[in-house]
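Each remark here refers to the structure printed beneath this line.
A single protein chain has been removed from this complex, and every other one stays in its place.
Chain naming follows the written order as A and B, and within any one chain the residues start at number 1.
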Amino acid sequence: MTPQMQAFLVWLLWVAVIGIVFGIAVRGSSSSSPPAPERVDRMRLLMLLVLLVLAGFGLGLTLPRAPYPTAAEVPDRVVFVMGKQFAFALSEDPITNEEEYEEAIAYGSGVEVRRGELIEFRVSSLDVNHGFSLYSPDHRLIAQVQAMPGYVNRLRTRFSEPGDYSILCLEYCGNSHHAMRGVVSVR
Amino acid sequence: MDAFLRLENPTEAQRAYRRWTLLWLTTAFVLFAVVGLLGLLMRLNQARWLSLPPELFYAILTLHGLGMVGTWFVAGMAVLGQILQRYVNPSLRASQIAYFGTLIAVLLLLTATLIGRLGVGWYFLYPLPFYPSGVWPLWASWVFLAFLTIAGLSWTIWVVDYLRAIASRYRLSEALAWPVLFRGRELDVPPVILIATVSLVAGLIGLLAAVVLLVLYYLEGLGTGLRNDALLMKNLTFFFGHVLVNITMYLGVAGVYALYPGLSGKPPLKTKRYVAAAWNVALLLVLLAYFHHLYMDFAQPLWFQRLGQIASYLSSIPAAVVTIVTVLALTYGARGAWTPSRLFLFLGTMGWAIGGMAAVIDSTILVNFRFHNTLWVPGHFHTYFLMGVVLMLLGFGFRFVHELSGHEEPPARSLGWLVALGGYGFLAMFFYGGVLSVPRRYAAYPDEVASGATLAQLATVFVLLLLTGLIIYAWHYVRLLRQAWSSG
Partner (left out) sequence: MALRAAFAAGLVFGLATGGYAGQEWVLPREEYYLYRPVPDVLVETVAGRRWLSSLWQERPLLITFAYTRCGGICRPFLGRLHKALEAIGGAGKAYTVVVLSMDPLDSPRSMYQLGQQIQRAHRPGWIWGILAREADIPRLLRGVGYWTRWDSTLQQYDHPSAVIAVSGNGRLVRILVGNEVRSGPLADVVRELRGLWVRAYPLPDSTVAFRCFQYDPDQGWRPDWGLMLLLLPGLLGLGFMFWLFGHRSRQSPG
């Protein structure tokens, strides 16, 4: 199951809980007598405690697993990524200005890496904000980072499966935003 | 019939104010219809049933986004003014200035997008307005900045006037219910004053962030040689954008607090200690949650990111424990009739909860890595808006015309079903699009995410259901408009 699907199911569970609770209130609106204020206050307190515990649990479970690497590890390969309206240039050679961008793009918006390698993408932009994203060969979003002008963001990924990983733009960047792309070929 | 909105013997000033509220709401509903249909156009285009040129699609995207944000903000402000008017004296002049300012702003926005083809998206992320890639002329960027300036100025005047009105009757400690919160004292301040103060102060701070943002834009745009830092501009953009959208939600909630007890046959709500606590906490959290928009900017300091997730998680709790439990308790055993207004306020509260959970899930950094800028995001904010604050404000408007015209509300059944089914069906396609990693804001879907087109097709079917419901609503509303106006 994809992480996306897991998150979706968690949400559906909440939707079900919310639906049931609101449904009970609707059903009770015509048949039952109003709840005593003390009972409502008790429920409120109980709900506060439950939600605090759940929030704490959720934070404790997810915050340490935020996908920002904390330990430095020497990557096997560095790929420089430069966004510019409307294509990503990728290269193992640095891309820091227009000429290097043009040189890199002349070979196509792609790069080849080996599976299992730790890849560091050094992502930046020459004009506006772009969203550098990696889609697995079965078209699921597996990683992303913003390409922001003036900054280099370092995204690290290990590709476990061979194939072509599409790059799409995930930050609206202008008229051909939907056509802005690149590819990482994993052998 | 409980008549919260229809005073027994209104003064001439109160009648005039009511008319303006009616004008505001009607204007907002018209804008909603127009801008909503633009949204349908976008979905049809994504469904491949229509073929708009991308520059038109993205101009519409910009108009739809900013149009909706602005429309519901002003509708919420108008509703808040009408409620406040029971307790304090908001100035009609300020409301009128805001109204004409908004009209001019709308004209400027229409000019920039439909004529100029400006397509920067609703949050016009710096430095996109300066990089038109040959699509829109320079003047369109300037018209757009003028739109932001005029809308921002007139809304700031409006917000400040409401605060002035509250301040002229209540002390700050009273308006924020501090005696209740800290000393557990009984206080004769309705919860709506508290919600209004919190929302307005937060809103003012958000609008001031927009001022800073605009000044930086002007400094760069006027060729002073200064260039802005993209990270700072992004922080300012989402600070302002998030706060404005978030307090729009609170403005709708103010409507729920004001109307829902009466519609359920209960006395008005009192400012209890937990209410005071919840809304004071909300004032803090609403200012911090925006960090969750920048998770994918690794240059942002790590503790900002963590703060974003913590604030987003925590901000859901006071809302749930106070407003939602209150609405549920008011509903249970109330025996009141399910009129459209009551149903819309109830459904709006439920939509808030459901959209809120979608937001909490997406505000988890771990999850955001996979959902950021996919269709999950419009999924959650359309739930907040369409099934949340829009329903609350539509409910308010429905009640308003019926009370003013002295008519009983019609039964709600078909209207409720059409709106709920159409709305949630439409939203489900966004959420599932997020699960399938379909990016948001794509004029057309490339092969990898071609499923987006199928989802868009299904979504348009649900939109037709929703539209039918809204047409029924509009029919009831328009029918009574003239009468409501003349008795207003």
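We adopt the following convention: contacts are C-beta pairs under 8 Å (C-beta built on N, C-alpha and C of every residue); 3 or more make two chains touch, one makes a residue touch a chain.
Just so we're clear, the structure is a prediction, and the values are computed from it rather than from any experiment.
Taking the full complex into account, find the residue in B:A209, B:A311, B:V435 or B:L470 that is in contact with the omitted chain.
Checking each option in B:A209, B:A311, B:V435 or B:L470, the one touching the absent chain turns out to be B:A209.
Given the contact definition stated above, which residue among B:L287, B:I317 or B:L386 touches the chain not shown here?
Hidden-chain contact among the options goes to B:L287.
Just one of B:R19, B:R48 or B:R164 touches the chain that is missing; which is it?
Here the residue in touch with the unshown chain is B:R164.
Which one, B:F32, B:Y217, B:F239 or B:F431, makes contact with the chain that was left out?
Final answer for the missing-chain contact: B:F239.
Where does chain B touch the missing chain, residue by residue?
160, 163-164, 167-172, 175, 201-202, 204-206, 208-209, 211-212, 216, 225-229, 231-232, 235-236, 239-240, 287, 297-299, 301-302
Pick out the residues on chain A that sit against the missing chain.
Touch with the absent chain occurs at residues 68-72, 74-78, 80, 91-94, 96, 107, 112, 120, 124, 150-154.
Here, only the chains that are shown with their structure count from here on.
Report, in whole Å, the distance between the mean C-alpha point of chain A and the mean C-alpha point of chain B.
Here chain A and chain B have centroids separated by 25 Å.
So in the complex, which bits of chain A are touching chain B?
2-5, 7-8, 10-11, 14-15, 18-19, 21-22, 24-26, 28-30, 32-35, 40, 43-44, 47-48, 51-52, 55, 58-59, 62-63, 65-68, 85-86, 127-129, 131, 133, 135, 139-146, 148-151, 153-155, 166, 168-179, 181
Which bits of chain B are touching chain A when the two form their complex?
Per the touch definition, chain B meets chain A at residues 54-55, 58, 61, 119, 121, 125-128, 131-133, 135, 229-231, 234, 264, 266, 274, 296-299, 302, 305-306, 309-310, 313-314, 316-317, 320-322, 325, 327-329, 331-336, 338, 346, 350, 353-354, 357-358, 360-361, 364-367, 369-374, 431-432, 434-437, 439, 441-446, 448-449.
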